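Only a single protein chain was left out; the remaining protein chains are all shown in position.
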Amino acid sequence: MKHQNSFVHDTGSLSKLTIHQLADRYANGALTCDGLLHDLSAAIRSRDRDQRQIRAYINFDSIRPIRREVPKASKLWGIPIAVKDNLCVAGEETTCGSKILKGFISPYHATVVEKLLNAGAVIFGRTNQDEFAFGSSCETSCYGPTRNPRDPERVPGGSSGGSAACVADHTAIAALGSDTGGSIRQPASFCGVVGMKPTYGRVSRYGLIAFASSLDQIGPITKDVRDNALFLNVIAGHDPKDSTSADVPVPDYSDFLGRSIQGMRIGIAAPVQTPILENAVKVLKSLGAKVEALSLPHIAYAVSVYYIVAPAEASSNLARFDGVRFGFRDKSAPSLLEMYEHTRGQGFGAEAKRRIILGTYSLSSGYYDAYYLHAMKVRTKIKNDFDAAFKKVDAILSPTAPSPAFKLGEKAASPLEMYLSDIYTIPANLAGVPALSVPGGTDHSTGGKDLPLGLQFIGKPFDEGTLYQLAYAFEQATDYHKRLGNVC
Amino acid sequence: MLTTVGLEVHVQLDSKTKIFCGCRIQFGGAPNSRTCPVCLGLPGALPVLNRRVFDLGLRAVLALSGTISKKIKFDRKNYYYPDLPKGYQISQWDCPLGRGGFVELDSGKKIRLNRAHLEEDAGKLIHDQSPDTSLVDLNRAGTPLLEIVTEPDLENPAEAYEYLSHLKTILKAVGVSECDMEKGQLRCDANVSVRNAASDPLGKRVEIKNLNSFKAVKAALEFEVTRQTEAFEKGVALTQETRLWDDKLQKTFSMRSKEEANDYRYFPEPDLVPFTVSEEEIKTARAEFSKWELPRQKKERFAKQYGLSDYDACLLSGQDDVALFFEETVKLSKNAKAAANWIIGPVFAYLGSKGVTLNQTKLTANHLSKIYQLVEKGRMSFQAAKDNVFAEVIANGLDPETVMKEKHLEQVSEDGALIEWIAEVMQANPKVVDDFRSGKPSAAQFLVGQVMKKSKGKANPGKAKDLLLIKLKEI
Partner (left out) sequence: MGSLDLRHIARLSRLHLTDAEIKFFETQVAQILSFVDQLKAVDVEGVEPTSHPLSLCNVFREDEIKPSILLEEFLKNAPRAKGPFFEVPKIIESHS
């Protein structure tokens, strides 16, 4: 692709466009890929220099585009995508925000990266995250925190904080995140963008550095619902390299956009009625949806189940970071045991250590039945609650997070308080169902700036289409995504 | 004193690729060359179960008369070691592939099996190439293994040895594994304890590792039974421990106690899904291996089809190469009795004296059948065949008839030559001739022997006797 200098634009203005807007420009010949990348680089550079220190990217000074020659008609042709640091990109350092993986050059592409490249997308930049995706604030990264572009005093949410922040800040067109207990949706809510956690098994996990294998899903973070639907279509589908990837046909999600939601049934289970939720109910009812109260008696236990199951799986998933084959090693350790203990002791940050300890404990001899096995049984009850609910409704509506973005350091002292910020998002991971966060309004209660707040739609397994249908109808009936400056 | 032994056998299943990835399985090869993100335990890589490995496991369980579990799942066994790339081994804990089954010993005693489960092998550590470091080769990591665990039914080292031989024969027979111990395709750990009487509880169990041959299993168990019995009799308390067999010193040694007791923290492997096997699939698997013949079935068939004693049938069906050789020889000669006698007699004696297997010799079914056909046809005496021809044929792969001719061992049956030898013998032994004629028929036997001697063994003894009797009665 040659850079056509004849095409003139304002620096940084192209980066404000959405995927579908850019696709239109490509289609009518008004844009070149090099031109777009040039513009995006300029935007990233200017943000890097500004006072706000957003730091969404971990490699802002060394981003190199990775792309494949594919037909121009391909779905994401020429669209730059920022990629969370826990997804393997061949030939690139992939560190999961952790010192222990420093220097690890992946010899292979994650399946999602393969799919993006085959669809014509350009892999452009690696985004910051909580170390090993352990966190809800993007503060536990070994690269330091990412800040919220809506208010740099505040966190962008986590763990996919870098991915949400760069999309909100117009230093990315769209980004890949991963979600184990809310890591796509909560930062989307905090940053005022759209984030989807697909059904477990919808998107291949091959190449996603595992946090909790039975909960992790990769998903798109975008400026609007249409982009999200387009993006998910490219990365969804069966992958023979992932045993837990489902062989279920993927519909064209764009077909769901613009369909009427007249008569659709929406359940509300939130114990608290927030102004955001009340407003959303009003909007959805005005569009013809039926809203009813629901009982999900066991979701009150979701956070507890999650903090048994997720650390247990994590403690085992993180065992491979042992300094033997790749990454960091304490080379001064004289014995094997000391090599292990010091490599891991120095390589992992505090939150990773905390979760490894918690997980090892709940799996250890004498505690397995009381903690892990018991939690897996309560997980069954939570899943059954959803199964029962989806016999009555098409989707469940809730806030994405209990509060707007909090300040940096505000919850760092109390892990438990931090864990509770995922109270609305965790149940969908435990049940494996899809959930989407869209901008639902703003919060004025904190004083000063208007902070975005997300609205979460939870759907039936493999029914992401319905979530897009509802979220698109809501988005079109409101203008939060425009008011936030996501779309120009 | 009563001895109780249980064995845990790891068998490498005969697949082309590893259990969870497409890396090729091959013995030897450049270190770490047969690895990929999955078997190197790289971040983000995921396992997918090899269908053939599962099917072979299934076949093994059925061949050992076990039951396929209703629900089969994999679990992670968590521990740190440099040969274990992920920091956990994918194995099976509470829902193994199969349960139960047995292996029958020659005595008819059934050694019950507790379970059989699939798991991945670890890599290899090399300790002797560098003074301060150990080296890691992960080519073997992810090799598919079936672990077969017995109940504590074995009562002495000899039974353990016999159990292993039978197990190996069965698994080879159904094509599950090559079971080549030298290539590590069959490995064994043994648990052994002693007690005073059957009414006593089982003694402190000692696990013995590093048993690299059937002989080592037997020797280690013998050593351990003696050690434990002596300790018991002296009143020294035994501890439950793991001991290492040293093949050179022929002793077991206590392994240095690890810094802590193992706590493997088993939990369901979330990267794999559960497995179920339908009745239909079990039927297919049975049909698949019914075309293979289990050792016991082969023995019964040999006895019936070839009119062999149980003992002979057992000897001839026990090893694959021997059984195949026997049947080929019979096919060529249509004489099962001779084939059986020759194999159990001269062939086994030769193998025993040289310490080789049949496949390692140059003997062919064609040659062996030719040897005894030459005897049958009277062209060579049994003695000459056994003593002079067979050794040449098995050692050098020569044609029996050629050897016979070169060594001038062909029997003489022509009347002329025989009559000449008889006349000479009669002339030289007038007293014996008189004895015969005066009513001592046994004297004829001596004269036949003299004819054989005169002919240097070439005379056809039957024919010589007939002619001699005629001559003796002539006067």
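Worth pointing out:
Read from first to last, the chains carry the letters A and B; within each, the first residue is number 1.
Convention: a residue touches a chain if its C-beta (ideal position, glycine included) is under 8 Å from a C-beta of that chain, and two chains touch if they have at least 3 such contacts.
Note that the coordinates shown come from a computational prediction; the quantities given were computed from them, not determined experimentally.
In the complete complex, the hidden chain is touched by one of B:Ser134, B:Thr226 or B:Thr402, namely B:Ser134. Checked against the full complex, the one of A:Ala27, A:Ile357, A:Ala388 or A:Ala477 touching the unshown chain is A:Ile357.
Only one of B:Val11, B:Leu40 or B:Ala336 touches the chain withheld from this view, namely B:Leu40. From the options A:Asp34, A:Glu153, A:Glu341 or A:Glu410, the residue with contact to the unseen chain in the full assembly is A:Glu341. Summary of contacts with the chain left out: across A:Ala370, A:Ala388 or A:Ala477, the touching residue is A:Ala370. The chain not displayed touches chain B at residues 15-17, 21-24, 30-37, 40, 48-54, 80, 82, 125-127, 129-138, 244, 246, 253-256, 259-260, 263, 265, 267-268, 270, 272-276. For chain A, the list of residues touching the undisplayed chain reads 103-105, 107, 200-201, 214-215, 240, 243-244, 246, 298, 301, 304-305, 307-308, 315, 319, 322-329, 331, 333-342, 344-346, 348, 350, 353-354, 356-358, 360-361, 364, 366-367, 370-371, 373-381, 383, 415-416, 419, 430-433, 461.
Convention: only the chains that are shown with their structure count from here on.
Between the Cα centres of chain A and chain B there is a gap of 58 Å.
Of all residues in chain B, only 37, 40-49, 76, 78, 80, 82, 85-88, 134, 136, 259, 263, 265-267, 270-273 touch chain A in the complex they form. Within the complex, the chain A residues that touch chain B are 86-88, 94, 96, 101, 104, 106-108, 110, 205-210, 212-214, 240-244, 312-313, 315-316, 318-322, 324-326, 336-337, 340, 360, 363-365, 368, 372.
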